[in-house]
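Read the structure below first, then the notes.
For this depiction, one protein chain was excluded, whereas all remaining protein chains were kept in their positions.
This part shows chain A:
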Amino acid sequence: MKLYCLSGHPTLPCNVLKFKSTTIMLDCGLDMTSALNFLPLPLVQSPRLSKLPGWVLKDGNTFLDKELKDCSGHVFVDSVPEFCLPETELLDLSTVDVILISNYHCMMALPYITECTGFTGTVYATEPTVQIGRLLMEELVNSIERVPKAQSASLWKNKEVQRLLPAPLKDAVEVSTWRRCYTMPEVNSALSKIQLVGYSQKIELFGAVQVTPLSSGYALGSSNWIIQSHYEKVSYVSGSSLLTTHPQPMDQASLKNSDVLILTGLTQIPTANPDGMVGEFCNNLAMTVRSGGNVLVPCYPSGVIYDLLECLYQYIDSAGLSNVPFYFISPVANSSLEFSQIFAEWLCHNKQTKVYLPEPPFPHAELIQTNKLKHYPSIHGDFSNDFKQPCVVFTGHPSLRFGDVVHFMELWGKSSLNTIIFTEPDFSYLDALAPYQPLAMKCVYCPIDTRLNFIQVSKLLKEVQPLHVVCPEQYTQPPPTQSHRTDLMIDCQPPPMSYRRAEVLTLPFKRRYEKIEIMPELADSLVPLEIKPGISLATVSAMLHTKDNKHVLQLPPKPAQPPASKKRKRVSDDLPECKPLKPLLSGAIPVDQFVQALEKHGFSDVKVEDTAKGHIVLLQEAETLIQIEEDSTHIICDNDETLRVKLRDLVLKFLQKF
């Protein structure tokens, strides 16, 4: 059993598990942090960004000045943003049989895998994962395609050239694998390969293994997966949460008794407690709006935003913010808000019960009804007519490199009254802000990551007790910036196996058993013999029939009849002939009684020696040695076949045959 690790990002995993005869890809996350190295894509012509000076090497060489721009003391690539794909060279991805998706954030690389590698298998995911994943992809494609950029930079990627660049470009990894964003047709084609599944549904893969999605409590439709055969169980835990937010709670019980538990997608900010961060978010939002400033919240169109809107729904009246408009701007804003209300079966119990009242499960419906929350596909069109300040704007993309957020950064960045509040933990907020410096607007970092923290992991592992834990190497040591926090790492016994990008792990357990069925007729013919109380044995002569990874023992073919005629043998006659079997022996030889028997049969000079493994019976006169061990008996005599047979028969008298 092997695990191929294709991604180095612990929360955007992409691993391939080879188990029995199947090749299963677990998630295909897309590392978008590479986009931070690119200049933002402004929706409206930005004089500042269009007049940036080209970057010149120390020796005055200007050959890169078209590709790289100097912006606020940092160097950025002036091109369409590119993303870091999972490893494609480690194994032939066309051999992948199935892809299991755990949540909508972990499927963003799907079109690259299904459309560019010769993949012919099936993708399994829950319905909300697919629908919201589609929204995220649509938003991504839309944000990038609406600002066409002819230029594609590639010179800087040359290894020799990259060495000369300043950090962080110099240290960017795997730049050769960075790719431009996919297109909508590719998205549609990729999504068409997905087969929808429900929680606890058992899916057979070629009869060899069974896969089952379980609720992971992190997002709408998010799942952990169990991959099991008759005698082995592998759990894949990715992006799980034990907090009571909107999704169905995590199913922990089904993860018990795993041989291997692959653990990915823990919280990215283990020191920030989501509750505290939500409070912080509300505090800063209220403070800014009260002093007449605007609040910008760069976010994804689904996920935490639902919880934030719910908190604000409860908070705005008490904070006297009832008259402040909330704007949600995204090409998929409307669909996201509406989808969230229809996936009742995927929601937590409280929200599910609301549906039967009937009431919308999320209170943002009421915010929309009362005109407190308005949503627009983009800043163009209706939004510009309705726009009132001070206000709160939720919009993408959290990297601040594309999407409507770029416009608001240009618009509001110069005033210290405004505040940008980062809630998504995927990007370093300092790096995200780099091309906008100097920035007057206040900046608040309230990352809200509801995924498991290390305390919760430790409780989970105690509860489910897997034999082995496999996790990204980042989880096996404290964060580099807080090396004294030994509580911020996985602590379990035996210590977890860690992996890094482009590594192949041989998982530490061997398959020992396989289930074989016996046909009833064959079972009828067996005559078990009780060896010990409660243990019966029977010899089986049968034919093993294997099809679709299922094994069946069938009745053996009848012994070959002497040919009645000289006709050609029929096909069935080709079956191997079965020789009559010698009986099997069992039992132990009682040495004292055996010696007595020998003496009775005329061997007078019997001598017994004890050895480490048993006994040696020495017949001195006959120069013969009988070596009796637990599982074998040897008679060593000098070419005296009669004597050997005599002794053999004596030995056999003491053993049972069946």
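Odds and ends about this structure:
We adopt the following convention: a residue touches a chain if its C-beta (ideal position, glycine included) is under 8 Å from a C-beta of that chain, and two chains touch if they have at least 3 such contacts; residues count from 1.
Criterion: contacts and distances are computed from a predicted model.
One chain of the complex is hidden; its UniProt record names it "BRCA1 associated ATM activator 1", one of "Dolichol-phosphate mannosyltransferase subunit 1", "Trans-2,3-enoyl-CoA reductase", "Myotubularin phosphatase domain-containing protein" or "BRCA1 associated ATM activator 1". Here one chain is not drawn; of A:C116, A:A319, A:I516 or A:L618, the residue touching it is A:A319. From the options A:I144, A:L191, A:M250 or A:C282, the residue with contact to the chain not on display is A:C282.
In the complete assembly, the contact with the undisplayed chain comes from A:C446, out of A:V211, A:L242, A:I420 or A:C446.
Residue in contact with the omitted chain (choice from A:T120, A:N323, A:Q369 or A:T486): A:T486.
Touching residues on chain A toward the chain that is not drawn are 271-273, 276-280, 282-284, 286-287, 290-291, 311, 314-315, 317-320, 446, 482, 484-487.
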